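Following this message is one structure expressed as structure tokens.
Removed from the display is one protein chain of the complex; every other protein chain stays in position.
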Amino acid sequence: MNHKLKRAAVAAAVLFCSPCLPALSAEAPARTELAWTLHYDPKTLDPAKVDDQASEQIRFLTAGVLIRLNRSNLSYEPALAESWNVSTDGKLITLRLRPGLRFSDGSPLTSADVVATFRRVLSPATAAPVAEEFLDPGKVIVDAPDTATVRLHLPNRVVGIASVLDEIAIEPANRITSGAVTSGPFYVAEYKHGEYIRLHRNPFYWKRGNAGAALPYADDLRLDFLENTETEELRFLRGEYALLDHVPTEGFSTLARRMPGVTHDLGPSLNTEQMWFNQSDRAPLPAYEKVWFRDTTFRQAVSLALHRADIARIAYDGHATPANGFISPANTTWYNKALRPVAEDAQSALALLAAKGYRKQGNQLLDPAGHPVKFSILTNSGNRSRERMASIIQQDLAVIGMQVNVVTLDFPALIERLMHTQAYEAAILGLSNVQPDPSAMMNVWLSSSPNHQWNPEEKSPATPWEAEIDKQMRAQALASDTKVRKAAVDRVQSIVSEQLPFIYLVYPNTLCAVSPQLDGVQLSVLQPDVVSSIETMHWKGGRH
Amino acid sequence: MRFSTLIFIGLLGALAAALLLGSSHTYAAQDREHVSDSGSRSYLAGTDELGRDRAVRTAAALLLGLTGACVASALASSLSLLLGSVAALSASWLGRLLLYCGDLFLTLPWIFLLMLVRSALPLTLPPVQSGVVTFLLLAALGAPSFLRLTHERVSRLDKQDWRLHAHAMGLKKSQSGSQLLSHLWPIFWIQFLLYVPACIIAEANLGTLGLGIAEPVPSWGNMVTGLQAAALTSTSHLVYLPVVTLVLVLVALELTIFGAKQ
Partner (left out) sequence: MRILLRLIRVLSLVILSVIGTSLLMYMAPGYFTDAREMDAAHAVSERRDLQALEQQQHSSTALLRSELMQWAHGDLGTSRQYGSSVTSLVRERVAQSTHLLVLGSLLGWSLALFFAVLFSLRSSPFADATVAITTALLLALPIGVLATVCLLTNTAGPVSVLACFIAARDLKLLHRLLSTAWLAPYVLHARAQGSPVFTILRVHLWTAHKREFLSVAVMSFTLALSALVPVEVIFDVPGLGHLAWSAAMNRDLPVLVAVTGLLSVCIGVASSFLPLQRSIEVG
């Protein structure tokens, strides 16, 4: 009996340990392939219909565009179009294609393909999100006087037309291939839902490297869909992934400790983290709360009471920069250098509030009508940095007598409150800025926009300063002179820092990790970050 | 054994209460100059990632979490016992219907019900009240998990000789219920013990939906959830203190039952 039990014990131990074995033996990557992760499946592979970040990255890797934004120096460079010309009124754009262009299947790329692509993108049937950037897409006329020239006739000037062209992938005429045939560096070879997408090198890509070698250098790309950043980091450490973009703060420190030299903190990104109060008329809040939130002094006092340096140091482990406006210092062209860092002074905050009739009774702040100042701050669950930030703010505001309840909700429930029911008091969220051009933020700043978070879809600007922001944002969108645009954007930044519709907290730093075996990497804070230099990236000792 | 383990749990509770009352730090106070500290004279068990006293937070979590989870677990087990007994002792169609409902209940994604409850509650609901609502919901949602097991046990007991004797002696089913109950204690305890940690973890997961005990009030749930990130960044083994106390309490509970059995 005992022998049988012993044998069974050994068998059980072997059976128990056997599933561990695959976990212990990491699979070595094929060196001709570069692999990294996307956190979720792309919503679409059709480049015309891209409206999420995962699809944007696939489009970046596969799309042949007429003009490409250089993510390192923020300049626009010729791509499929070897030159372009914008008329003085901004309504005619003439583009000259490079000679001998081919799609990834070897078929020639001519102006007919470009015209067909634009017509499809502009057609209401396609519902391409990028079409909205033409302001009046139905009235745009595209023609091709010859096989190498394309003309765009616009009803109105489109500021930042180059950035719009950077988003339009030229596809074969009358064939929707969803990335299977492209004019960009790679094409889609295989897609398994929830697992991975594999891209092959386009052998007919037009671009050449420094020594005249054909780009891209990497033969294959594999993008695994992984939500868990810890798994991602572990696989990177095992050498299964070539790079990590958007490393979370906690993971960054661990990576830096475990594998020194692979991590890169590129400084402030274009993104912002901000807090705001609900000022909407539609908000189902007591009238006295609306009075607080609409009071500039109240918002200024809150801003003064916050310790942004602590937020950057504690919530982001030092990998964030205290913020003072909606344009990050990383956006060198548009950042208003005249803005001063926000002071951190609870006593000044209390003095400001006292001047408005607020008073402290014990540890509780009371408004002039005697209501205790209590409110909730809403944020999304699962983001550790944001949750910590909310806790820090909770304590900072307790110092000036404001009682704050932090509530974390899952994203759909949060969006319902922020965008539909307006049933919230204050919120903390971030804003991802893909484009450095402030025109891309029009939807946030125009008072009529649904993304004008603190008071969405205003019929007319609720305050004079909102009217002024509307005016300046429209002025910068219509002006052709960069200096005029810059002056308008600077003015908006000044108004925002004074009125504080958004109380900016930090600019999270761009954190990435790159395998030491990888060459040809150029780091960039603009999305898609480290992937921006995919054309030149290759394993050391590999083909280039 | 029973008394010594009960005394141990009592001592642990008293120690937690003494720590809470005697410490100069509150569970919510952030000392931002001493973030993620290892143990020191000022902070016996170090501080968490926001510079809060870990010992004080663990003590508060012990008192709050254990009380909430025990109450929810006791309610869920009692409900399961009641429903299981009704299913086993009542008409067969009713028993089958109850088991059917139990199975149906288990297939439904109740996460959405909890979200609905959250949306119905005011955002300014204090953390402790939010915790009470959570534990009550957990008690209601936990009962069907054990329904089938209870039903099987009661059905079996119902066919035993002493029940037949009792009925032959003229006792009605309802009158022999108290004897039946005494035979159901073991299954009640198993369910109770199984559901206590389940409640703690469920509370932590619900915290991500805005339910549960919200920050800054500590609970075992949110501390264990936070451990996943803390274990990655901290070099101090003191981050495991909440888990250690949780395990100590569970082992003590188990040994109490073992003693009672003896």
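For reference, chains read A and B in written order, and residue numbers begin at 1 within each chain.
What we mean here is this: a contact is a pair of C-beta atoms (placed from the backbone, for glycine too) under 8 Å apart; a residue touches a chain by one contact, two chains touch by 3 or more.
Everything quoted here is computed from the prediction, not taken from an experiment.
Screening A:Pro450, A:Pro464 or A:Pro516 for touch with the missing chain picks out A:Pro450. Contact with the chain not shown here comes from a single listed residue; of A:Ser72, A:Asn85 or A:Thr231, that residue is A:Thr231.
Across the interface with the omitted chain, chain B contributes residues 99-100, 103-104, 106-113, 115-116, 118-119, 145-146, 148-149, 152-153, 156, 186, 190, 193-194, 197, 200-201, 204-205, 224-225, 227-228, 231-232, 243, 246-247, 250-251, 253-255, 257-258, 262.
Contacts to the hidden chain, counted on chain A, fall at residues 1, 4-5, 8-9, 12, 15-17, 19-20, 22-24, 40-41, 43-44, 51-52, 127, 129, 132, 192-195, 225-228, 230-231, 234, 409-420, 429, 431-432, 434-435, 440-444, 449-451.
Note that in this section only the chains that are shown with their structure count from here on.
Put simply, chain B touches chain A in their complex at residues 28-30, 32, 35, 49-51, 115, 118-119, 123-127, 207-210, 214-216, 229, 232-233.
On the chain A side of its complex with chain B, the touching residues are 230, 250-251, 253-254, 307, 310, 313-314, 317, 374-376, 378, 381-382, 384, 387-388, 390-392, 394-395, 405-410, 413, 416, 423-425.
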